[in-house]
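Missing here: one protein chain of the complex. Every other protein chain is in place.
Order of writing sets the labels: A and B. Residues in every chain begin at 1.
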Amino acid sequence: MACFPFAVAAWILACGLYGLVTSRDLIRTIICLIVVQSSTYVMLVAVGYVTGGIAPYFSDVAGHPKTVDPVVQALALTDVVVEAAVTALLASFAIQAHKRFGTLDPHDLAEFKG
Amino acid sequence: MPALFPLVVVVPLLTAAALLAARPLLARRRALLDLVAVAAAASVAVMLGFLLAAAIRHDSVYWFAGFRPAGGVALGIDFVADPFACGLALVGAVLMTAAMVFSWRYFERVGSYFHALMLVFLAGLTGFCLAGDVFDLFVWFELMGVAAYALTAYRPEERGPIQGALTFAITNSVGAYFTLTGIALIYGRTGALNMAQIARSLDGRPPGGLVVVAFLFIITGLLVKAAVVPFHFWLADAHAVAPTPVCVLFSGVMVELGLYGIARVYWSVFGAAIGQRGAISDVFLFLGALTAITGALFCLRERHLKRLLAFSTISHAGMFLAGFGLLTPLGLAGAALYVAGHAMVKAALFLCAGITLHRLHSVNETWLHGRGRRLPVTGAVFTLAALGLAGLPPFATFLGKGWIEDSAGPGWLDVMFTLCSMLAAGAVLRVAGGVFYGLGDPPAEDPQMAAEANEEEGETESGRRRTPLTMIVPPAVLVAGGLALGCLALVPRVGAAFEAAALRFEDQAAYGALVLGGPAPPGHPAPGVPYPPAAADVTLTSVVIALITVAGALAVAGAALYWRRLPLLRRGRGPGAGLTVVIRRFQSGVVNDYITWLVLGLAALGGVLTVIISRHP
Partner (left out) sequence: MTPGQRRWLFLVGVAGLVAFLGWGIAGLPAFGSYPGPYGPAITARVVQQTNATGVVSAINFEYRGFDTVGEEFILVAAVAGMSVVLRRLRGERADAARDDPSDLDPSATDPSGGRRRVPVTSGAVRMAALALTGPTVLAGWWLATHAQTSPSGGFQGGVLLATAFFLVYLSGEFIAFRRLSPVDVVDAAEAIGAGGFAAVGVAALPLGLPYLDNYLPLGSPGSPGAVTSSGTIAVISLLVGVAVAAAFIQLIGEFLEQTLLIQRRPPARGH
């Protein structure tokens, strides 16, 4: 069990990639990209876990108790914002693609390669 | 002086924010908008010039928010200025300034978004070059990426840009998430994000699987950005459709930034821990050669002007990778000079293609054949830049390539370099001869390629009568800059400074001492102080090879233009006709295919690295 959460991250990564490769719809492609990125959240938060550690907030605890790693949580927060930004941008591309091509299938888009 | 470190990133960001906030006010004041944007880009270039001048004498570190490392643990984020980091950022800022001048009153429809996105791109670029922290590197990489995706889709009324931007964004994002996974892995092991601290933490331990996996994953995003085969498919789709000023940055620096990132991560973080320098060098050389050859072949059969230049960039990226992949100081110095020289001439070529599009409303080589005679100045600049691309002495490309060949010694690398330069530069020279001088016959029309090239509408709306000075001056200045840089590097002291910088770049222990403090390791100069100059100079052999290459490129161009008149080939289908079918199959434009190649390439590289590490425990 010592590396179960890391294996979960690898599994999510593989699933997301499978979805990207087999996708026939850009919206699905974008969602699969989010899945791939989700594996990085799991990976980040998992590597910083400390057994028995509390959340890294000292408002109501005295002294320096053992906490989980706050750095990976900060990184994950940054990561989430990056994901929101990239997803929104891709979604706007997909809207335009649908207007220009009348389809969201990546195979059909390829025929109009610029 | 230290204040320049944050300012090179923050000045373009603040300007971008101001332009966006004042968007309604600027809608009618286009000249002001252009002026502010050009001034911001130029001021970044000046500041980077100062940083570069200081870094040549002495490397330095800047700690944000004043958190200096405590007990060897980096608490905050640092920027590290060394000559190559500052130099590459400077090249980027110069190209950005040129692109901004070129696009003076270029787009007439949308307000300040274009300028703001370009400046954000510039900030990402400088931040990426100077970052001394792997996660910070990732953040600026993503910032540059997001701005680049948006800029690619700048003309959403056409089909190509949307398809290109989607392919670009999806493949590069997948690459970036691999990078992030690699960062998480190395953080889990070392508990550090600072490059020097990670390197120290790995020091002295045997290279386990984790180190190798983290290294390969971190460089995956960079390999995609650097368009290394088989991670390169997105590039031609995106470069062909992005607005011309944006292409200048994509081809001139963005691809090279990917390679810089690989070199930085290898030398500052993982190099010593992985070891096996010979085998790792072979892997880089193989990837470089594969990329250079693939790019050159694709380039030769292309008729879409911007796409042709994009493939030539892929070919050159392979050569840069091979130069760095020698893992020698001279190879790295050569690659750095080659990158700078290439950036100048490639940017000039793209800008000339932009002028062609502006004046003649096409980028289709077949259609343009002979029609470029109306643009004699543009033709002259284009031809000169194409010769520079071929490595004509004394362009900086000549000396850069010469140093790499000197470092490699005679062998297959020489042959590969000569051949690829001949093919890629030959294709560009063919365009110069055919389009601007009307030599030979128009190339045969490939219906699909013609359709792609004709899809490209003009990017500008008015003023097609003559070429504005703001359009022709930047490429001319850039070509002159490429020449001047080459002449400058011929001065023995300058050449020696390049090699000294490369020695510093490759000295991981000294990097650690500079960033985290502590004494310089024995046998190394004090932290930050340059190495004693070494002798990097011009050999007669390299001049001869360069001249042969240029002659070969001219021959390739001539053969392509006149092949129908050659007696033996008269009945053939033309050079590269059979290749087209194969290439179509790979360069399919389906993003699912590109992801498949990415995964396969990564798995193959992983397999190779596994064998290398486990064979020599």
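Just so it is clear, a contact is a pair of C-beta atoms (placed from the backbone, for glycine too) under 8 Å apart; a residue touches a chain by one contact, two chains touch by 3 or more.
In this text the structure is predicted, and so the values were computed from the model without any measurement.
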* **Omitted chain's touching partners, listed by label** => A, B
* Quick one: say which of B:349, B:599 or B:612 touches the chain that got left out. => B:599
* Asked: Of B:116, B:285, B:360 or B:509, which one is in contact with the hidden chain?
  -> B:116
* Where the unshown chain meets chain A, residue by residue -> 1-7, 10, 13-14, 17-18, 21-22, 46-51, 55-59, 64, 67-74, 77-78, 80-82, 84-86, 88-89, 91-93, 95-96
* Structure fact -> Those residues of chain B that touch the unshown chain are 2-3, 5-7, 9-10, 13-14, 16-18, 20-24, 62-67, 70-71, 73-77, 110, 113-114, 116-117, 120, 123-124, 127, 135-136, 139-140, 142-143, 146-147, 149-151, 153-154, 156-157, 162, 181, 185, 187-189, 191-193, 208-214, 216-217, 585, 588, 590, 592-593, 595-596, 599-600, 602-604, 606-607, 610
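Quick note on the criterion: only the chains that are shown with their structure count from here on.
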* **Geometric centre distance via CA averages, chain B-chain A, whole Å** => 28
* Structure fact -> Touching chain B in the complex, chain A uses residues 9, 13, 17, 20-23, 26, 29, 33, 36-37, 39-40, 43-44, 46-48, 69, 71-72, 75, 78-79, 82, 85-86, 89-90, 93-94, 96-97, 100-101, 106-107, 109-114
* Once bound in the complex, which stretches of chain B touch chain A? -> 135, 139, 142, 146, 149-150, 153, 156, 158-166, 169-170, 173-174, 177, 180-181, 184-185, 187-188, 191, 193, 237, 240-241, 452, 455-456, 588-592, 595-596, 599
